[in-house]
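With one protein chain withheld, the remaining protein chains of the complex are depicted in position.
Naming follows writing order (A and B), and every chain is counted from residue 1.
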Amino acid sequence: MTPKTNPGPHSCDLAIIGAGPAGMAAAATAAQVGLKTVILDEGDRPGGQIYRDVEQTTAQRKQVLGSDYTAGGALAAALRASDAVYLPRSTVWNISSKRLIDYSLDGTSFQLQASAIIVATGAVERPFPIPGWTKPGVTTVGALQILFKSSGIVEEDAILAGSGPLLWLVASQMVAAGSPPVAVVETTPPRRLQAALPHILGALRGHHYLRKGLSLIRAVRRAKVPVFKDATNLEVIGDQDATGLQFISKGQRRTVSARHVALHQGVVPNPQITRLLGCDHYWDSKQHCFRPVTSACGLTSVEHVYVAGDGAGIMGAISADLQGRLAAQDIATSMGKSPPERSDRLAAKLTKDAAIRPFLEALYAPAPDVMSPADAVTVCRCEDITAGAIRDAVDLGAPGPNQVKSYLRSGMGPCQGRVCGLVVATIIAQRRSVSMDETGYFRIRPPLKPLTLQELARFQPTQELDP
Amino acid sequence: MTAHSKISADLIVIGGGIHGCSAAMFAAQRGMDVVLIEKDTIGRHASGVNAGGVRRLGRDFAELPISQHSMELWYTLADLVEDDCGFQIAPQIKLAETPQEMATLTERVAQLRTLGFEHEVVLDRAEVRRLLPAVSDHIVGGIGSLRDGFAQPYQTTFAIARRAQHFGARFFENETVQRVEKNAQTSEQIWEVSTDQATYAAPNVLNCAGAWAGRLAESLGETVPIEAVAPMMMVTSRLPPFCDAVVGAAGRPLSFKQMPNGTVVIGGGRLGYADPSKNLSEMIFPELRLTAQTAMEIFPIMRNATIVRSWSGIEGRMPDKIPVIGPSAKHAGLFHAFGFSLHGFQMGLGVGDIMAELIANGSTQWQLGAFAIDRFAQRPTF
Partner (left out) sequence: MAKRIDGVSETVSFSFEGQTLETAKGDSVAAALAVTGHRHLRNSVVSAEPRGIYCMMGTCFDCLVEVNGVPNVQACRTTVQDGMVICRQSYGESGQ
């Protein structure tokens, strides 16, 4: 069998992993100053999740998704126009401590040696384990948005349940698409607005976000979508698959029928690569997630490795773009190139864009029971491990997520903790009455995504490149 | 606990892998007051992440008596520690891919018979296929130890540790031993082992510090040529059941086991990169690729298997590939059990029992001469 030729260069100045706003912006900046830049994207086209398939969107989808989404088109165009090498369908499965990247493209693995890396792999949904959440017909709210962005598909019989801006954004988009949700079930606890009020000045600085958010909520209410507030004790009902949602709202037990239940509790940084590389992380008690320790320009505790975008902490798409540019500039400067923008101006824009965050974080912090499900609830979906089993393991003496993983297999399935990791850590921390920082997180091992034995067997790491 | 407590015991075990935990358990069961100090957490290193093979097959002849004794203990382990440890009796098989390899294996079994060991049997082409229907056509035959087995390494080590504590042993995790010295002030020989949290005092110290044991031995004047290595493993997603033996190959590194849940654990000892000072081990995929090739060539059904995770641990390896077990050559009250060279898991129960006997009674009937810590020093260095 003839070896496949390397689709990209064998080495580069800067490798960017992920082609969302942070990755696209970083690539354009880096290429602009003459850095040999490669961007590795798991997707078929640039955009990441928030600008998913923006290059191929239709008039109907644009109408529903609005200008916040179509703005991603400019980033994608800038990437395409730049000298950065864009590699789609390229899944990074290992990065060595010397920044040698192993990636898989269409079933063959290749290597790329990078002098610097920007990790721009964005965020994942916060896990929201409830009884019945593994049934067919239950997805994340983000999944509904992806179905719409990629294929123009909208669910006609869906409940949106949880907390956070995305809940309202997708609800309003479904209204605009002619398929309003059957209900919005909000788990934001009562009196959260009061709790968030100390941050109102920041919110007013970010008033365009506030106005946008209010307009989404108004659009959903105008469409007469039933909204249930202060919801707790959520449970998906249905025998083999989802037929509805049961919950308690303002003290009243409710059952709403629907074939689709979409859950959301905000997003959190995707930690797989920063954990694999051994970057230091800390628990952010406002965002309720682990974040990599970074400098103002996104440099992690591992030299020449940067994070930009939601992977550094949840700041949204505009900040991701700015962070991508800032990180790329920092790398360019370190390699003797002149940065195209003033870093202090970029930093100032970042500060301004971040003004809304403390308000949103206080308003939409997950309710306590979100990350502390009842014993019978499945927490690790891959291996069907319940919250109770994890608590039992802690009681036996397992002190942390890695021991629990070894003992129960939670985190050993193909998702490698991407879905359950935060909840497993939270359950352990609460059971032991210790902090999240002390509890830590799963040790992440390669391959980052499953790799066939065949592909590894055929891997030719010292493949010659075509000149 | 206040800083710098002083804790007394009969025995201080340094190292919370299977050997340390096992020794602590058997010693505590014998009524000794045992303290175990572990710099990370129980089973954090080799003992928690190995292939889980419970294997007598293919061992260096010197190890066989201890390995046999250990196997007897494995058969009763579930009662002993009140946890099944994921242990199952299963054939361990080593395959010959060429006639020459088959001849070597056959010769080995004949030699074992003359020494009185009956557990290994020769398997011809047909017999190997009866036990391993999915094996490749090119396999000539092999040898097997049909009542060996496998277990879950972390679950086992954890269970032994809990049992030791049930018998009264006190475990201290996340404490690094900083200093081991003899207290000259008392008339008895008392060791003082200091960590950043406490000072522990006992007449006996057992060094089970794995890849870090050499550093500890060296600090007490016993230099030993141990090397820290990082054997690599990988595990696949579930496949339909096709193999219930643990399989190795005579001519190339392989340890291949399909677990009851269908996942396949593949190892064999190809090495990654080890940095024991940082608890770091890193995969070297060009090496692991060879393991993948071996697995696919011996079990063609694996071609659609996906690797879900790979990992390595940090293990101590001796130049002659057999461990150091026994009393110190220099100091009374100091004992060693380390350097198990990538095959210590199965021996853990036997070694723990023997060390407990040796330390409690001052002597043991077991022949430990081949494992003496100073066997390397006897060689001339020029």
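Keep this in mind: contacts are C-beta pairs under 8 Å (C-beta built on N, C-alpha and C of every residue); 3 or more make two chains touch, one makes a residue touch a chain.
Quick caveat: nothing in here was measured; it's all calculated off a predicted structure.
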{"item": "Selected residue (touches chain absent from view) among A:249, A:270 or A:439", "value": "A:270"}
{"item": "Listed residues A:143, A:293 or A:374, member touching the removed chain", "value": "A:143"}
{"item": "Per the touch definition above, residue among A:227, A:415 or A:456 touching the missing chain", "value": "A:415"}
{"item": "Hidden-chain contact residue, picked from the options B:31, B:221 or B:241", "value": "B:241"}
{"item": "Which of A:29, A:49 or A:265 contacts the chain that the document leaves out", "value": "A:49"}
{"item": "Absent-chain interface as seen on subunit B, which is shown", "value": "237-241, 260-262, 304, 306"}
{"item": "Absent chain, residues of subunit A that touch it", "value": "42, 44, 49, 56, 58, 60-61, 64, 124-125, 134-140, 142-143, 146-147, 150-157, 177-179, 240-241, 259, 270, 381-384, 413-415, 418-419, 449-450"}
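Rule of thumb we're sticking to: only the chains that are shown with their structure count from here on.
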{"item": "Length of the line joining the C-alpha centres of subunit A and subunit B, rounded to whole Å", "value": "41"}
{"item": "Subunit A residues within the subunit B interface of the complex", "value": "94, 96-97, 102, 278, 396-400, 403, 406-407, 412-414, 416, 445-447, 450-454, 456-457, 459, 461-462"}
{"item": "Touching residues (chain side subunit B, partner subunit A) in the complex", "value": "41-43, 48-49, 154-155, 158, 161-162, 173, 235-237, 280, 282-283, 285-286, 288-289, 292-293, 295-296, 302-311"}
